[in-house]
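Every protein chain except one is present and positioned as in the full complex.
Let's turn to chain A:
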Amino acid sequence: AFKAAVLIQQWYRRHVARLEMRRRCTWRIFQSIEYACEQDQIKLHNFFSYLMDQFTPSSSKERDFISRMFISGESYKEAELEKYCDYESIEVPDSYTGPRLSFPLLPDHATALLEAFQQKQQLHARYVLNLLHETRKHLKQLPNISHVSTCYSEEVTVCGDLHGQLDDLFLIFYKNGLPSPSKSYVFNGDFVDRGKQSLEILVILFTFLLIYPKEVHLNRGNHEDHMVNLRYGFTKEVMHKYKVHGKKILRMFQNVFCWLPLATLIDQKVLIIHGGISDTTDLDMLEKIQRDKFISVLRMKKRKESSRKPEIQAINGERKSGTDAAGNEAAPRLSLQPQSGQAPSTANRLEFSRWLRQTVQEQMDTCRRLMDISESEPEEPTYSSMVSLKDVDEPCWTHQEEWKQILDILWSDPMPQEGCRENKVRGGGCYFGPDVTEKFLEKYSLQFLIRSHECKQDGYEFCHNRKVLTIFSASNYYEIGSNRGAYVKLGPDLIPHFIQYQANKTAHTLTMTQRQGFPVALISRVEESAFRALREKLFAHTSALISAFKAYDGDNTGKITLSNWATAVESVLRLGLPWRMLRPQLVRSTEDNMLEYKSWLDDLAMEQRSQEHIQSSLLEVIYRNRSNLETIFRIIDRDHSGLISFEEFQQTWKLFSSHMNIELTDDGINDLVRSIDFNKDGNIDFNEFLEAFRLVKQCP
């Protein structure tokens, strides 16, 4: 009998080990794809650099189109912002049954909102704008670093990323109680994007912020940034929910975001920031920065005297861009008006890029000149939402240093190794080691750091010898069942207590055994989702993969060993995944340990059945660049209407295809347009267009 027991144990442990391995692989897949997406920002930046430096516009229309991409911002002085985003003139019809807010807000308003949102109601635009105006007024008085003391309310609850997942916020309030004079909360950024209810979360958080200003504290996250929102869904969500007033609402959010405090300090001992720190993080500087100052997304260094090609410093794809108003007294709109009055010859690309740079520069100068005249707040001009040029002679190191401080706080990640290095994976901030943490804590007499920014399987994780705590509050972030969310409570002893949860609105579809202890089905489901995403990525790199495989197939047999397959795939995708472990899930049939790679790739393509008639290489490009394409479309679509003109669509493609080196004729583009029936009066609904190219099904 003993022997029998041992056998069973053997078998069982192997089973558990396999499950554990599968779980880790799945996690890896999701994470690497997520971070690779953030890397896309750099590609986007390269595209813009290409436009600036290498592309020769063939017509003045094309030239104008390109410049519009760079100078798409509208700038407003704060006063004008208020006028533009005025809410008082908006009438609320009697038929509106949602919550009605009046200011100053009372706890009843909060409850009304919670109930309304639970019933999927929508807050009227007027109240949203009103709320935003009041929030802005409140935030402006706050310092960059909020101070919280545990002697007022016994415990402080700290929550991490929510990413538009309203169910998680409800769960937190349900388990922990609503904010109140005896219940303090700190929300550590990334309230928006990805999830579908970012707006509701913000409304609720801002409402509580105004009702209990002493007890509720918000930190800015890297997603509280309109450039990031363009890509990750918040912009889309707002425009979808508020078709008439969406643009105003977005403008207000843009402004409110840059007024969010940067950090929170508890009892002078625990620092809470969204991302992390770097070896140059300076709390004194952070306290003094004008946090609402515009911080550009893409930056260009001054042109080197020696080379004619200007250096484009690809610092990050996405930064905090606290766009802010500044102003042009004459008109709220900064339009492209070359002062020189001469049209550059479009044939000469150097001319063109010089002209473009000069024009943008001139705009800056105009701004600055007007700034000198205006005596109100010393705000920096809004360059554009995309570009910020720095004058050669201006001492800009201070600005640059300040900007780096904020960037590091919002984008950095801890790493196990010592030291501090650039965070190339995300394209922003840095990786900081335990020594950096140690030095920092010592310098400011702190006990530990709390940060978010990274999804953790159990909702929280310690590192750096328990000196850094990551708290992540969006459960099921990658997929249903992928991870738990958590929040942490700190009492006067500053010992963290964790509460974990998993919003299971759809998890009820899993059976009891699946939820209880034997997570096989759960792992399978999450795994399935991860592999779908991975297969899409593979498909998106078909051409590159074929070349890589061919390199190992000198005799042109059409086959490749599995070992070489793994090496080739990693060299193309660069996701750092354990391909040999993943192979059984990705490659179904092999003969003698050899894979017929062409038919394997064809099978991958087969999943995209509906787009058979589109040239496969084009399809590939679309997949590979979908999120960049989306961002570009959104930039062009200044009204945030979701529509761009057919001509704009065509032009975008032409530019893109020349950058990507694909052949795309006018007919090709027309085919593209016609193939997906989304034409609306000569305008393209680019949302629908992009949706048509999604392999990975979105969860409901």
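Just so it is clear, a contact is a pair of C-beta atoms (placed from the backbone, for glycine too) under 8 Å apart; a residue touches a chain by one contact, two chains touch by 3 or more; residues count from 1.
Here is the rule we use: contacts and distances are computed from a predicted model.
As stated in its UniProt record, the chain not included in the shown complex is "DRC8 protein", which appears among "Response regulatory domain-containing protein", "Large ribosomal subunit protein mL43", "DRC8 protein" or "Transcription initiation factor TFIID subunit 6". Of the candidate positions A:5, A:151 or A:495, contact with the unshown chain belongs to A:5. As for the chain not pictured, it touches chain A at residues 1-11, 13-14, 16-18, 20-21, 24-25, 28, 416-417, 562-563, 566, 578-581.
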